[in-house]
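The complex is shown incomplete by one protein chain, all other protein chains being positioned as in the whole.
Chain naming follows the written order as A, B and C, and within any one chain the residues start at number 1.
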Amino acid sequence: MAKVKIASTWLEACSGCHMSLLDMDERIVELIQAGVEFTSTPITDLKHPPEEGVDIGIIEGAIGTDLHEEEAKHLRKKCKILIAIGDCAVFGGIVTMRNYFSREEVLTRGYLETESTKDGKIPTSDELGKLLPKVKAVKDIVKVDFYIPGCPPPADSIYTALKELLGGRVPVLKGDLLKYD
Amino acid sequence: MKIYRLHVLLSTDSRSILRGALEVETKLKEEIIKKGLENEVQILRTGGWGIEEGVQLTVYPGGLIYVINNVEDIPYLVEEHFLKGRPVKKLMYEIDAPAKVEMTAPIEEEIMKKQTRIILRNVGLINPEDIKEYIAHDGYQALAQVLSTMTPEQVISEIKASELSGRGGAGFPTGFKWELTAKAPAKPKYIICNADEGEPGTFKDRVIMEGDPHSIIESMAIAAYAVGANKGFIYVRGEYDLSIDRLNIAIKQSKEIGLLGNNILGTNFDFDVEVRIGAGSYVCGEETALMESLEGKRGEPRSKPPYPSTEGLWAKPTVINNVETLANIPLIILKGAEWYKGLGVEGSRGTKVFTLFGDVNAKGVIEVPFGFTLKELIYEIGYGIKGGKNLKLVQLGGSSGSFITPEHLDVPIDWNSVRKIGAGQGSGAILVLDETRCVIDFLKNLLAFFNHESCGKCVPCRVGLPKALDLLNRVTSGNVEIDELGFMEELANVMKNTSFCGLGQAAANQILESLKYFKSEFINHIETGYCPANKCGRL
Amino acid sequence: MGEKITISPVTRIEGHARVTIYLNDNGNVDKTFVHIDQFRGFEKFSEGRPYFEMLQITPRICGICPVSHHLASAKACDALIGVEPPKPAKLLRELIHMGQCVQSHAMHFFHLAGPDLLLGWDSNPALRNVVGLVLANPELALKAVKLRKYGQEIIAKVAGRRIHPTFAVPGGVNNQLTIEVRDSLLSELDTMIAYTQEGISIAKTWIGANMEVIEKFGKFPSGYLGLVNEGDSLELYDGNLKLTDSEGKVWERFKPADYLDFIEERVEDWSYLKFPYYKKLGYPKGVYRVGPLARANNAEKITTPLANEELKTYKSLGNGRPLEGSLVYHYARLIELLYSAERAGQILNDPDVLSNDIIAMPGDLQPHGVGVIEAPRGTLIHHYWIDEDGIMQKANLIVSTGHNNWAISKAVDDVAKNFVDGKKLKEGMLNMVEGAIRCYDPCFSCSTHAIGKMPLLVELKAADGTLFDSVKREG
């Protein structure tokens, strides 16, 4: 079997989906033996996907800042199949609860009002990503080919999806593999 | 009975009132008294002709239409026309047609020339607040005839023979509907007049109720006799203050002289009518939602079957007819089914009242026999498109109606012909849009209306509408991909196929037809980021 | 104005983080910044939610230590409903917390920071990762995977699932432990303790060989904050807070609920992560560190025997003074790993752990409640305010990494100044800068490794910030 290159990234998220990926435990080794090469992922990663691109791109997390938008677009360009993993990437997830408020309200609470903050101010350095007015799902920015929902998705779902894709099949998540919570 | 020399119909629909109709009325009365004409000139409040300017005064005899934009013109008008008999040209309504039509001729000649007034026979001619005038125009003759000479079965068979069909939109044979209710075993039975005319732009029922309320009451009594009911309800749209007032006046007058109540005309037939006021919900025009509302519940449609004929109001057999349908009944009884069948065409007998509006020169309520083509209605009766522009689209049948594109202008408007092109005439609204209109802007307004009027019971309509609107807003804000049009179509199809009642289905149809006929316009918006009609603002 | 080196992403700390290093005209490091580049607004959007949902909402702050948030939240909610959970409930909560510490610490040491220490700072970046570790020492690597898995299994078997479990509820927990689960967890415990001890001996060997690096690698004085139990024993779930100075003298001892009297946070324009400090001394005098190093410095003893022995060794290194080197975090972390495994055994052997007395009936709602726990990375504070119905009015969260924010910046600055030479820039130098961050294990991906070359962006900026030139090396 040809090598299948995978790149992954996380955007506005808690990293739980990548933890669930690690929760495949010994099966990661099995995938590697089956031809998976992890490039820029949290377990064995580059900082950016290789110039020539990868076969599968995985995004965890929603789109919360301009930098996330750029990164999602970049990965989309670099991969053939893009997977949105976890509720945040799939539909915006828990972080879209900030959409109920204006960006300013949220920042004000975080940096000016919290009880332990003294002489607060809202960080504005150019080095920081700028919060978008509303958090978006990955599909609102780039085309997504496959979704693995869950908060986080069970390790089994991630394993099954990757294995099916490796076999050239379109994965169908059913039963215990499809979870929203 | 008092005889007036001049009858002045004053437009007092809500739009006219906003333009100062009540001030005009006060001033008119003042001036008439000043000139000592109070016994010669009668002012009648009516609806308007749908002319989107000023306050309209229609003066009979002659039927001249004045458009008053300034109260200060009244003294001159009263002096010149009412006192001295000289029409005031500068205040007359002018149709803004290519060849300017000046409405100096009597209204019968200009506007009415092609019309046949059966349903509107008394409208504008009699004082609707005086039962004697109705009686003088053969009113309650039909009821008397029915009660004295016909059995209920005979009445039903006469109506069946006339091939009268429901004017509410579905065109269901009225006689058959009555027969179903007559045969239903449960008791009591009810007659409902559906006067919840909620279709934007349509006001034909209002014109009837304001102009000829007794015709409704008489018809309901006939229907009640035919099916064995003793109680009727007229469910009137809440905004129709004048209709409500006039219907109540009419009911009171009928009761006073024994045309309603117990032992009508000395027979053992009892019938009573009550006016019930709707709260302005479009969906309550749907018959089962209307009945829910009448029962004091939230106005939401019921599942059918069971149909009202067997389980209607309070689950009792119920006849529910539209105002316009009912208005036909007395003449059918008096002149006979054969006479009635002489009007219209095969499959669509009688006349139809249309509300003509939009980008057309002469707007208003018109009545013609079935079988006129849209071309005739728009270009002959309506004096063509405003400013001589080209026609883009006709929406036939109101917000829930169908799109008719210019290539179908020669299709006669009757149930069968219209059905053949996949359309329906609905409530008879004819909305004319010229080439400068943006179909997306139009659709947005339509969907906003449906969204506002959705009752919220079923998911596809309640949720689908706001989502469709979101999508459209994204089209007009240049924030959508072309393949999302496919998604919009999918959404509309689900709404059409699964919505509980006609509202959701109709709304979906508007989307589907827009996409069917004007997809290029959508694509144009998305691709160029520019609205060809310049209606959608900066994209 | 000199050049600017951007390490981006250092991958993220609850999102993105990146380091900018400014060089002076001589090519030496002038100053550095660690930008914590994510903000999600949990403090705002939890407003309006029923208080009991906080136990499920807040774990989504962090998928690596969700159990810590879950439990800190549970403790805050216990305070809100005015009850103390029954002992069995506390044992079970602490048990999954131990599972959390085992998996988090194991993963950090073996998978993430390990390659730096075991393979070398400037070893081939293509292999300086867990795969490289597998190649170098497959047996050890497998043990590492198993140790992490064991920690996750404690959580999964006791609380239902590995990540974001629903287990603790206000007043207790929602399920009792079965004998089968207890026995299955106990059956593997000794093996796991042995693996941990192996890790400790590796760490100690490394320390012995690298004393010189440790001295120059982010070693600086600071205060230390952490929970301690009776007799200043190491505590990760309960207890009171102890705040000590750089000499180990006690600044304050206080109840977690009173944290606002002692801790304040400062905002810097260049980071979304705030900088907490000891209120009475102000910023930056009152800065302190949290996490394994702070806890080991603050603890006088450990209640489990093997870890206690190890703590004695640790203490002997400082001759009675707190240890200050950022790299010592790794050693302290392994001692805690050992404690966590031993403590899990103690809990599992406590007969009360099988009891079904797992939840207390709620009392009257209190206007606010504080929950504090020692997450693997340090002190975690949840503070909630509710209305009379129990709807969240406000939330204040100080997360573990936050307390170390200043220290991370300081360590990065130190390491950059000591090891980065702008004229002869090498990938390994930048890796050491990242290594400084990894000591604090601020979050999962901060501590991960890159295969291949470090992507590097060197920008030459004018004084007004306009870019003259940039050199880019993509990995």
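FYI, a contact is a pair of C-beta atoms (placed from the backbone, for glycine too) under 8 Å apart; a residue touches a chain by one contact, two chains touch by 3 or more.
The definition used in the following text is that contacts and distances are computed from a predicted model.
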Name of the absent chain as recorded in UniProt (options "Spore germination protein N-terminal domain-containing protein", "Multisubunit sodium/proton antiporter MrpG subunit", "Probable glycine dehydrogenase (decarboxylating) subunit 2" or "NADH-quinone oxidoreductase chain 3"): "NADH-quinone oxidoreductase chain 3"
Which displayed chains the unshown chain touches: A, B, C
Omitted-chain contact residue, chosen from B:Leu22, B:Leu125, B:Ala161 or B:Val459: B:Val459
Option touching the unshown chain, where A:Ser8, A:Thr65 or A:Thr96 are the choices: A:Thr96
Residue among B:Thr310, B:Thr373 or B:Thr498 touching the omitted chain: B:Thr498
Full-complex contact with the absent chain, from C:Glu53, C:Glu84, C:Asp190 or C:Glu230: C:Glu53
Contacts of subunit B with the absent chain, listed as residue ranges: 281, 298, 303, 305, 451-467, 470, 487, 490-491, 494, 497-500
Contact footprint on subunit A, counting only the chain that is left out: 62, 84, 87, 90-94, 96-97, 99-100, 134-137, 139-140, 144, 147-149, 151, 172-175, 178-181
For subunit C, the residues touching the chain missing from this view: 48-50, 52-53, 55-57, 60, 164, 166, 169, 174-176, 356, 358-359, 361, 389-391
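Here is the rule we use: only the chains that are shown with their structure count from here on.
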Where subunit A and subunit B are represented by their mean Cα positions, the distance between them in whole Å: 57
For subunit A, residues that touch 2 or more chains besides their own: none
Touch list for subunit C against partner subunit A, complex: 8-9, 11-12, 14-16, 18, 20, 33, 35, 37-41, 43-47, 57, 59-64, 66, 107, 111, 129-131, 145, 148-149, 152, 161-164, 259-260, 263-272, 274, 276, 279, 283, 383, 394, 396, 398, 443-445, 448-452, 454-455, 474-475
Touching residues (chain side subunit A, partner subunit C) in the complex: 10-20, 22-23, 25-26, 39-40, 42-48, 50-51, 64-65, 67, 93-95, 97-98, 100-101, 105-107, 109-111, 114-125, 127-129, 131, 151-152, 154-155
